[in-house]
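Left out: one protein chain. Kept in place: all the others.
Chain IDs A, B and C follow the sequence of writing; residue 1 opens each chain.
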Amino acid sequence: MTMQIRFEMPSDEALLLKDMAERFVADHYSLAQRSRMLAAPATELPAHWPRMADLGWLGAALPEACGGLGLSPQQVLPLIEVLGAGLVLEPVTPATLQCATVIARLLPEDRASDVLAPILAGQQIEVLVAGPDGMEPAVSARPVPGGWELSGTVRLVPGGAAAAAFWVAVDIDGAAVLRVPAAEAEVTAYRLLDGQAAASVCFDGVLCPPDACWTGARAALDAGAEMALFGALAETSGLVAALLRATLDHVKLREQFGRPIGRFQTVQHRLADMYICREEVRSMVQLAAEAMAGEASDKRRRLLSAAKVKTGDCARAVVRDAIQFHGGMGMTDELAVGHMVKRLLVLGQAGGTRAGHLTAFSAAS
Amino acid sequence: MTMQIRFEMPSDEALLLKDMAERFVADHYSLAQRSRMLAAPATELPAHWPRMADLGWLGAALPEACGGLGLSPQQVLPLIEVLGAGLVLEPVTPATLQCATVIARLLPEDRASDVLAPILAGQQIEVLVAGPDGMEPAVSARPVPGGWELSGTVRLVPGGAAAAAFWVAVDIDGAAVLRVPAAEAEVTAYRLLDGQAAASVCFDGVLCPPDACWTGARAALDAGAEMALFGALAETSGLVAALLRATLDHVKLREQFGRPIGRFQTVQHRLADMYICREEVRSMVQLAAEAMAGEASDKRRRLLSAAKVKTGDCARAVVRDAIQFHGGMGMTDELAVGHMVKRLLVLGQAGGTRAGHLTAFSAAS
Amino acid sequence: MTDLLITPEDDAFRKQIRDFAARELDPDTRAKVARGAPLSREDFLGWHLSLHAVGWVAPSWPTEHGGPGWTARQRMIADEEFFRQHCPPMPGFGLKMIGPILIRFGSADQQARFLPRILSGEDWWCQGFSEPGAGSDLASLRTRATRIDGGWIVSGSKTWTTYAQYANWIFCLVRTDPQVKKQQGISIMLIDMATPGVSRRPIRLMDGTEEVNEIFLDDVFVPDALVVGEVNMGWTYAKALLEHERLGIGGVGRSKHLLERVRGMARAAGLDDDHETRSRLAALEIDIIAVEATTLRLLAAAEAGRPLGAETSLLKIRGTEIQQALTELALDIAGQSALPAAESGCLEPPFENVAYQFLNWRKLSIYGGSNEIQRSILAAQVLGL
Partner (left out) sequence: MTDLLITPEDDAFRKQIRDFAARELDPDTRAKVARGAPLSREDFLGWHLSLHAVGWVAPSWPTEHGGPGWTARQRMIADEEFFRQHCPPMPGFGLKMIGPILIRFGSADQQARFLPRILSGEDWWCQGFSEPGAGSDLASLRTRATRIDGGWIVSGSKTWTTYAQYANWIFCLVRTDPQVKKQQGISIMLIDMATPGVSRRPIRLMDGTEEVNEIFLDDVFVPDALVVGEVNMGWTYAKALLEHERLGIGGVGRSKHLLERVRGMARAAGLDDDHETRSRLAALEIDIIAVEATTLRLLAAAEAGRPLGAETSLLKIRGTEIQQALTELALDIAGQSALPAAESGCLEPPFENVAYQFLNWRKLSIYGGSNEIQRSILAAQVLGL
């Protein structure tokens, strides 16, 4: 397949999703509303999951044959950026971009549709348990009469707190995936520092029948890992843009030494640097989206690694100056800035480390 | 020995040397005067070598027993800073700080005095041929009847163009040094990009009698290497201060958009950063000087490595902004800025690489 | 971590400090400091009392007011060694701020009344300088005092007041003359937090702590006896205060402490042989040495009689840059281990305070005059720009 990087404008459908998402965030995700949601137990299905299903967001990136909208990464990008900037607590990326992608890729079409139906209907959450490279060595499967016996504990499973089932990557003559109902595992639910619900899941002694096991899962897990990374990058892109916007608004209003701090040249030049970061993040994430849609796997992965490195570096620079120019106010819980910063700290750890991606990129040079 | 880091003020003697050096540079090292000196063949004894001998500078750091002034590194520092900032072309560091130190350390006192006499009198130059760690694997010595036969070529010997003799580090059951009159080697003289004279020296087939060979030279070579690094750091310190001064003068005078560019906040803040660099360089070089005077070798080397890393980083940052804020003028041959920059590029390579020193420092943590 | 202060006299003094800390510091407090956790009032106060018992609680005070008579060099060694022994870094509002102001500008009555209670820990002071909407621009102050018989009626609000929840006294910058230009017409007043009209609202920070507060002053009566020095001279006094302890501003002890903690994290994460981690740690250690060497060099110059000027701003800038860089390195080393929320119970040592510290220490480049202000000070006062 030849790459078709054209940076095309978003389609009408993509813009429609984005507009709806902006309205949704404005209506339902004020800081006060969000803070009330955070008071709910992490194990509950997050409040707006069913509504997100109604709006079609949960299946946006899934094939139409599986009940999705069949949108390409480029076309999903604006939606995910808005949800990222809106600090939504629903696990859209882990459940729908990552886990549902693996299911759609791995299972026969009709089976996949059946399995995905309750997820896309907003009735439940299912998430993947796998490492950043698509494989998680922490869980192992041992053949026993009647199927497989699992052992191992995985920490920090995103979206795992309220999941109805886990899709667990294991090694059975190569990459395989087992579906484990949450009730059978030992789930310790908690929130991360950005408020997202996650879980530590212990699989020791879980028995899994053969009809809940799919082997030959390498390609599906890779696709899931790439979608997970892409989702984190897209959310980061939305947040970086939102932090620039918030900082810009602040420096135009806030006065010190008799004039708005945005009149000071140092502030102006560093906001120009924040702007450059936002533009470069936007470009790299869009590039990653285009590469995922049309590029051979080695080049696609290389560009995803490049996007991860650049996006992470830019996000950190923007975090620094967004807080700095908000001054003390930027450090409080009362403005969105601090919440965005915490979300970015968590997203920065998604999909592998900077060092790992830089090395992977470099090795493929 | 316990370290005695006290950052004592320079002695009266040190300040006197410094004042003399400032007057000397003002009188003899205008850019026009320097440019005339550069037209002379690199093989000639540099014009002011005898005068520098008269002023006592060539033996400043050597023991009094060998005809020197016996000054500690702290007390020589102000002198070397001024000579560095003055862009003098005489090879003070390689000939007197490095080579003469090795001679004074290696030879018995009376023999050292004899050998050093013509150097300290300003009649000739002798330099060391050794690597940054005090040892140069490029030259090897083979025992033959009547002494040693050398082979190997060494490039970029600082001060080697006009040298009367080379002191060559070789491996003879450990570190050893041989003295080779320049006439016996094949010397290709040239200038470096900063105008300093250097040479490539080929020692193939040179015969060296036993009485020109000193074994057990490890400590002497180490001391020489440290003095060479210290000299480069001290010159760098002088140059960094001079670049800050020149840039400060420039931004106060030069007007753009109707006011001196030093009135723009971005320029002010970056000059503040240049100032911080200068102060940190000054501190680190002074620290290195104090450590050399009184510290055990492992800690001394560690602090020298730290000084090298920090000084190099600061010098590069200052180079960038000094040229930037001089604008096009800073890029011409007509201001001292460009000449200082070129000198700093050369000094940056003295005494080992940044990466090597960072690793050495880190290994000793 | 390399120490630079190690003459034989230094070593003897350092040992005295170390032995004292090893003997006197509460083990729970020590453990909290060692892992970078937030500290309670009791943590601070316990250590305060230990120090007070031997007369070391106010290192910079003159002996006649209860200081230990240490030299500047000894104070630096003590600061460094206390950090190394994981002693709590004492909040400076009483000991380093209002104490020295009263010593220099306070009345004999004020000195007699307040200084002993600062030393003994009976009074906990907080600082009322910043105001909502003012930040680093202290001169644009809006809290206002109106003259009445025997004193003043003060109204306004203060913010970013650290540990006001522990404090029983607050010293405030207050506008006593609205007619004159900004920096003039300001006074320092001492206010009992129990005075009618004083109220407090905690500010929750993004790191989850509530260490800072907003303080509201509604028609609070302040008797003349509680105005420091002369009326309308407050700005001058405050500036003198900002110049106090200038050489400690580089925070070398704090940086070394954090560096060692981060190095421990690298070991715990199996990254002690990772090339990039090693390089970053080494470069930061060198940066710390540069700040320490610069501090010592300025100290030597000061001892040789050269007055210290605004150049100490460089210590603030570089010190805070280093500390913030260390918190970022810690984040990178901890990776996912830093991500659970503090209240999750899932954070494990040595990474449990990594995110907290990254978030909390963003303040270092904002408060005490932001690093942008410090650069402007260097440009204007040192470089003449």
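Here is the rule we go by: contacts are C-beta pairs under 8 Å (C-beta built on N, C-alpha and C of every residue); 3 or more make two chains touch, one makes a residue touch a chain.
As the structure is a computational prediction, the values presented were derived from the model and not from experiment.
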Partner chains on view for the chain not depicted: A, B, C
Which residue of C:T236, C:S279 or C:Q336 touches the chain not shown here: C:S279
Option touching the unshown chain, where A:E149, A:E184 or A:E280 are the choices: A:E280
Contact partner of the left-out chain, one of A:C208, A:V309, A:I323 or A:L345: A:V309
From A:T215, A:Q265, A:S297 or A:T332, residue that would touch the chain that is not displayed: A:Q265
Contact set of chain B toward the excluded chain (per top definition): 155-156, 188, 190-193, 195, 198, 200, 254-258, 264, 266-267, 316, 320, 323-324, 327-328, 330-334, 337-339, 341-342, 345-346, 348-349, 353-355
Contact footprint on chain A, counting only the chain that is left out: 2-9, 248, 251-252, 262-263, 265, 267-269, 271-273, 275-276, 279-280, 282-284, 286-287, 299, 302-303, 306, 309-310, 358-359, 361-362, 365
Touch list for chain C against the chain that is not drawn: 275-276, 279
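Keep this in mind: only the chains that are shown with their structure count from here on.
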Length of the line joining the C-alpha centres of chain A and chain C, rounded to whole Å: 39
Rounded Å distance between chain B and chain C, as computed from the means of their C-alpha atoms: 43
Residues of chain B touching at least two other chains: 265, 269
Chain C, residues touching no fewer than two other chains: 372, 375
